[in-house]
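All remarks here apply to the structure that follows.
One protein chain is absent from this view; the other protein chains keep their places.
Labels run A and B following the written order; every chain starts at residue 1.
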Amino acid sequence: MSDIDLTTRAIEPPRLPRLEHQTFEIRALKSGLLTWLTWIAAGLAAIPLLSVIYMLIFKGGSRLFSSSIGEVLTGLPPAGFEMGGGIGPALVGTLVMVGIGALISIPIGILAAIYLGVLEPSSRISTNARFLAKVLTGFPSILAGVFVYAVIVIHFGYSAMAGGIALAVLMLPTVLLAAEEAMSQVPQRMKDAAYGMGCTRTQVILKVVLPTGLTGILTGVMLAIAGAAGESAPLLFTALFSNYYISELNEPTASLSILIYNFSGMPFQNQIELAWTASLALVLIVLMFNILARILGRSKY
Amino acid sequence: MNPRQPPGIRPRLVAAGLGTERHRQPFPHSQENAMANPFPHAQSASPISGPPSALEYASDRIFRAIALSAASVIIILTAYILWEVAGKAMPAIGDYGLGFITGTEWDVNKGTFGVLPEIWGTLYSSLLALLLGGVFGIAIAIFLTQDFINHRLATIFRTLIEMLAAIPSVVFGLWGIYVLIPLLKPGAEWLHDEFGWIPLFGSDLSGPGMAPAALVLAIMILPTVAAISVDALRRIPYKVKEAAYGMGTTRWEAILKVMLPTASSGLLAALVLGFGRALGETMALAMLIGNANQISLSLFSPANTLASLLASNFPEAGQVEVHALMYAAMVLLAITFLVNVLGLGIQQYTLRKFEGKK
């Protein structure tokens, strides 16, 4: 190669192209402008999040991270001009209803995912169930409330149970799709090995697929719980609200999100402050499950 | 010789030859005598290998039946949701017919129910949100996938965007009331004073209204749009990018002329699914849109959406209104179903385009 020299007269290139950067060429200007716009767009998109975090920490944190933390976390919500008070019943109610939702949706979701992902991935039932699960995840969450209202609330009244079932309806497709995805990540050759040893299909699933896909499944479950904890629309007219601690599953029950909704429109400073406090508590719960999901998702085999 | 071979048992020799007649002799079937070795001639008739026990066979069968019923739950549930909501809406559908969709008044005392303003508000707010959230979402997807920042920073930024998705709707509502609306007010006032002749700015922002609602909605769908767009851009094989750069394009020429067109169907799916998300969003809108039954182009006047109509009227609704609300829920269901199926369809098409199947 070295014996070909472009600068010699013998070949004589008519004009060498200019290879340096041309800062003021139109192409370069356009490129630079678009790059700047993209940076600005990314920056602008981060502003709302930072603003929300700021408000949560300073408005909500002022009550939560202070000497009155005990009262805030356990106290009953204040009425009218009352001062002080707390979010105790709502905190417990949220946890109870998310718990009910999880208890219902997780077993069904994982079992259904086993059918869809391992047992009969391409059967008619699986194809339909997968499609409907995707459609259900796209449904407005308030429709879960409408459904449970029609099925349960009309007959038995507002209750924690109804709220929990509404959350289960929302969580089920999320859990199912995530668990199916996690199980389909288990390499086929591992399943082949298990079949080759003479495992029944159930043994392949219980001994190989579930243990191998477990972290992925748990990640999905945590994300579903996080999503359900932050939901409010399906609770609005299934669990309603209550100013007192939950004592039975068949009575109206408070939740953090409905407390925030109710208090946000009140003309009292105390209630608005408590709404921010409840928001911070709610975001912390949701984040906790999100972070759990992230940690689990990282510890891949 | 193999010491393990039980003496006296000689495996039967089978004559070679193309067997047209089948020697289909049944096994001593395992279910009848689960512990028996069905292959007594197997040389290592050691006690180790054996067929599954009757219990294992039973549990296998039961387990699969349970899994099947769990999978059916999702189908039955969807059907049951449709059946229940439609059933409860029936009386209202019978009473008000299509007039429900074109009516503009919602008055329980007069018994007139119409959701045209809500349909308008739902579509208008969602379209505005899609415009903003779509542009920003795709811009962020480009930002994250086209080597603008290093890998580490991209991960941090993506985590931030995902956190945005984790913030509950009511919290955005609260933020909208106490941060966004006060922030928008001076700007809205100025726009109304100076450009009031433009229909978009035809009224003043006196509190809740379309603009804050649509803005919050845009923020809420941004993670959805960004995530699916990132996915679509990532799916493009590296060789496509190489081909573009190899032709001597600048980065932006590669993005605009090659990457975006290649990912176009995925980006479209992102927009459609983001739109679907916006249509169904409830709480933040119920808190920010003002719940006013009117149709207006103005960004600053209050409006209403189907979801927030349900949210604000359901808790205190009587028998008649419940039926009307169920009808409204059906309308919302139909709109979101159409949009979501469209989005999923486009997404499937994208997958097929790049993977050749599924």
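The rule we apply is simple: a residue touches a chain if its C-beta (ideal position, glycine included) is under 8 Å from a C-beta of that chain, and two chains touch if they have at least 3 such contacts.
Note that contacts and distances are computed from a predicted model.
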item: Per UniProt, the name of the complex member that is left out, chosen from "Cytochrome c oxidase assembly protein CtaG", "ATP-binding cassette domain-containing protein", "Hpr(Ser) kinase/phosphatase" or "Phosphate ABC transporter, ATPase subunit"; value: "Phosphate ABC transporter, ATPase subunit"
item: Of A:18, A:124, A:189 or A:298, the residue in touch with the unshown chain; value: A:189
item: Among A:30, A:207 or A:294, residue touching the chain not depicted; value: A:207
item: Omitted-chain contact residue, chosen from A:84, A:107, A:157 or A:198; value: A:198
item: Sites on chain B contacted by the missing partner chain, in the whole complex; value: 2, 4, 10-14, 16-19, 22-27, 29-30, 38-44, 46-53
item: Chain A residues touching the omitted chain (full complex); value: 122, 187, 189-190, 192-200, 203, 207-208, 211-212, 301
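Criterion: only the chains that are shown with their structure count from here on.
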item: Distance from chain B to chain A - Cα centre to Cα centre, in angstrom; value: 12
item: Of chain A, residues touching chain B in the complex; value: 27-28, 30-31, 34-35, 37-39, 41-42, 44-46, 48-49, 51-52, 55-56, 59, 107-109, 111-112, 114-116, 119-120, 125-126, 128-129, 131-136, 138-143, 145-147, 149-151, 154, 169, 172-173, 176, 198, 200-203, 205-206, 226, 229-233, 236-237, 240, 257, 260-261, 264-265, 272, 275-276, 279, 282-283, 286-287, 290
item: Contact set on chain B toward chain A in their complex; value: 49, 52, 56-57, 59-60, 63-64, 66-68, 70-75, 77-78, 80-81, 84-85, 87-88, 135-136, 139-140, 142-143, 148, 157, 160-164, 166-175, 177-179, 219, 222, 250-253, 273, 276-277, 279-283, 286-287, 307, 310-311, 314-315, 322, 325-326, 329, 332-333, 336-337, 339-341, 343-344
